[in-house]
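A single protein chain has been omitted from the complex, and every remaining protein chain is retained in its original position.
After this line comes subunit A, so read on.
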């Protein structure tokens, strides 16, 4: 299954040292994630992930790499034991937690009970847009989207402030907006 492919990519990222290869794999990872989102019926999210996650993120990281230089010098030190132990402990705890989770695709799961039926049944009549994701995003949860715009604006300002007073200006870092 595609999910297993993601695991392969993630482990490749762990083992690789070459930053360009890591960034390319991160882009591939986003693209495979977008395919998985289509399989899971989330077409809008898949569009966004493919455009933003696989596109803009990769471009931004490559731009950073061109400014900071491709590091080859990183020494291969012995793997520290503590991170592995921490990661395995956390993972085992989380897996223990999943035993109480509803199964994948379960129509009676708590997620499907609360406001979702209302959105599904009423939004086509109330908002008049066939795509429920759009009507929830722009109408029912419009304030969330407004807050999102505020966050992106703040991040954009911060990036500009950080990069504005550099000695050598580079044009390709401060054009992130989506």
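Methods note: contacts are C-beta pairs under 8 Å (C-beta built on N, C-alpha and C of every residue); 3 or more make two chains touch, one makes a residue touch a chain; residues count from 1.
Quick note on the criterion: contacts and distances are computed from a predicted model.
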Message = So one subunit is absent here. Using its UniProt record, which name fits best from "Na+/H+ antiporter subunit C", "ABC transporter ATP-binding protein", "histidine kinase" or "Iron complex transport system permease protein"?
response = "Na+/H+ antiporter subunit C"
Ask   = What is the set of subunit A residues that contact the non-displayed chain in the whole complex?
value = 3-4, 6-7, 10-11, 13-14, 19, 22-23, 26, 29-30, 33, 36-37, 40-45, 48-49, 52-53, 56-57, 60-61, 63-65, 67-69, 71, 73-74, 79-80, 83-84, 86-88, 90-91, 94-95, 98-99, 101-107, 109, 111-112, 115-116, 119-120, 124, 130-133, 136-137, 141, 144-145, 148, 151-152, 155-156, 158-159, 162-163, 166-167, 173-174, 176, 178
